[in-house]
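A protein chain is absent from this complex, but the other protein chains hold their places.
Think of it as A and B in the order they're written, each chain with its own count starting at 1.
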Amino acid sequence: MAVIKALVYLLIYPGILFLFVYSTFCEWFDRKLYARLQNRIGPAYTGRNGILQPVADFLKLLFKEDIVPEKADRIIFSSLPVIGLAVVVTVGLYLPLWNVDVSIPSFNSFQGDVIVVLYLLSLPTLIFFLAGWHSTNFFSTLGGVRVLTMLFGYEVPLFLAILSPAIVADSWRLAEISYFYQKFPFLLLFQVTGFFVSVIALQAKLERTPFDIPDAETEIVGGTFTEYSGKKLAFFRLMTDIEMVVGSGLIATVFMAGFSGGIVLGLFKFVLKTLLVIAILSLIRAACSRIRVDQMVVFSWKYLTPLAVLQLLISIVVKGIIQ
Amino acid sequence: MKKITIPIGPQHPALKEPISLRMTIEGEVVKDADVRLGYNHRGLEKLAENKTYIQNIYLMERICGICSHSHTTCYVQAVEKLCGLEVPRRGLYIRMLVCELERIHSHLLWLGVAAHEAGFDSLFMYTWRDREVVMDLLEIISGNRVHYAINTIGGVRRDVNENQKEKILEGIKFLKMRTEYYTNLGTTEPTFVVRITKVGMLPKEKAIALCAVGPTLRASGVASDIRKDDPYAAYSEIPFELCTANTCDVLGRVVVRVKELVESYKIVEYIINNLPQGDIKVRAPRKVQPAEVVSRYEAPRGENIHYVKSNGTDKPERLKVRAPTLANYPATIEMLKNCFVADIPLIFAAIDPCVCCAERFVELKDIRKGTSKVLSMADIRRKYKYNEIKKDFVWPL
Partner (left out) sequence: MNQQELIERIKTELGDKIVEISSPAERRVFLTVTGENLVDTVKKLRDSFDFYHLSTITGMDTLSSFEILYHLANKLCCLTVRVSIDRNNPEIMTICDVIPGAILYEREIQDLLGIVVKNIPDPRPLVLPDDWEKGNYPLRKDWNYQAPEEKIPGENK
């Protein structure tokens, strides 16, 4: 029985199948909103209102020719997309979606799983760097170097901002953090700065405009993904989509008091809250142009990190007051 | 990091037309740049010696899609001077109307392309949506969205009636509103401005010494515009201002082009409101007396110069075309030194490159290469096995 339950968790909900379906829906939502903001239509033909477009893109890429560059290490080159996909799906398992009560919130939750989630979310950056490096192409190497340079910029504010609500809630477990804020929702008002800092840092982690420097199409042809094609590229794109979903899920758990109320209501709240975060991400994407990598690092150390530190101080003060 | 040489082009997503730039890079800074031309040569100057003057108008039009009217007008002006024709004023005004509409559409296109290179896709989509308004106006006047074919030796081919005039004025009013919005957007959106400020610096003395033309020159503070210095086609009768900027960088070029847009709206309104009555063309002789003439024109990209020499027959002896983008290449190379890799497409886009304008010489070999390249690859796949090609062969680029 437990084995079947574990398999359902892993494969169907909230495992691979659910994340796959939901991330394609989120990608459609993002593209449609971005297009409407630019006075265009966006995906419109596949399925009703274009909702099957991301699925169509994924299937098309699966059928394309798969080329490995001659000088590249075949094993690492081919396994990187799969490893990346595995990493982001694992993050999805830690989100507290089965919130029946605090003792059985998700597949496995334990003290300290916030740290594990943040660690797992920085692995994709390393994977992009390795992908760029192993492509043995100057443009990809440059893209990989830029990915790591950006990591120095956004990682610190993201960590600080996500950990501030954890300090107030006095726990390092995602389920308990969201449970705490479900009990005291007004304490969320003190976390607004952290919310905005983490949304901007998430935009940088997902490599979307204004931070899509490593994948700048007009400058370095395709950045880290220049040499990838076919199934491998399909997995990489799926990985970025799922990363968007779990990243916004993480922000929704920590800053928006999680998904309470059992399985169905919890799912409904999950969809609502993640779509809200993704809408904000799309708005930022439509309103800004791409900045250079050195300007990005300067921006995050000059503005984002001080704001994150400020948020941390506010959290410490609030915790002192409520105790 | 040691110095590496990377090729940008001939195929690159940042370039709309093939051109090969070899950059020597150290880390993320460009140390040296080199331009190699010739990928778009079509043999037009040699071809023009074998066609009559009227047939050459069609040839000149197809030098470029965006600035087609500039090449035909420049050529037709030269031939009219050779024949000693005087074009009636109504014809000249209609010619100027299409010139200014072309300038508007070219600058809107450029704004979109520069925004796209900087990563600002929203501005790209908005300007190209508004460009449709201009294309529709041009279609109303001439029947075509590109290659308007409105010039002929001795005047223009089509007339403008009252209905069309009203539509043009409406369109211009709408565009004026939108351009104000873009001016605000382009100069105050911080992520965009920080990308284009201090990028592609071209100091004033260098701009003059390297013979730059057009908005690239005017953004460095030099007040030089052929419409004012060497007025052709009744521009001396129209009041407008010369637009310059002092910042010598890509932001200056954006500002100059947006100011020129505003001036073009004023010129179009003046033309429509003061269109003189009369004929639109005169008859042109078929054979032209031997003479030579130099004709200059202010295209959206800069100074366009045609030199025509006739020898008494109905075909020209020599027709030389120098399109504005070619004049801006030495200035581009100067701008590319000591810039970041990320700025390369932006700097190159800022001179508004129209590579097919800049290359017109005889290149039967290239035309053959263009078609037989496809054949060769198919040939190779059919006849030779793919892995028989040597593995360590160095491609000659």
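Following the convention adopted for this analysis, contacts are C-beta pairs under 8 Å (C-beta built on N, C-alpha and C of every residue); 3 or more make two chains touch, one makes a residue touch a chain.
Keep in mind that what you see is a predicted model, and the values were worked out from it rather than measured.
Considering the whole complex, the hidden chain is in touch with B. Looking at B:R22, B:R62, B:K81 or B:H147, the residue that reaches the missing chain in the full complex is B:K81.
Residue B:A327 is the one among B:V288, B:A327 or B:A349 that touches the chain not shown.
Screening B:M23, B:V98, B:L210 or B:L346 against the full complex identifies B:L210 as the residue touching the chain left out. From the options B:L85, B:V262 or B:V293, the residue with contact to the chain not on display is B:V293.
Residues 37-38, 41, 43, 45-46, 81, 208-212, 224, 229-230, 291-294, 296, 303, 305, 307, 309, 317-318, 320, 322, 326-327, 329-331, 359, 361-366, 368-369, 372, 376, 380, 384, 388-390, 393, 395-396 are the ones on chain B that touch the missing chain.
Here is the rule we use: only the chains that are shown with their structure count from here on.
Per-chain CA centroids place chain A at a distance of 44 Å from chain B. Residues of chain B touching chain A in their complex: 4, 6, 12-14, 28, 115-123, 125-126, 129, 189, 191-192, 194-195, 340-345, 391.
Contact residues on chain A toward chain B in their complex (touch as defined above): 37-40, 70, 138-139, 142, 209-210, 212-213, 216-221, 286-295.
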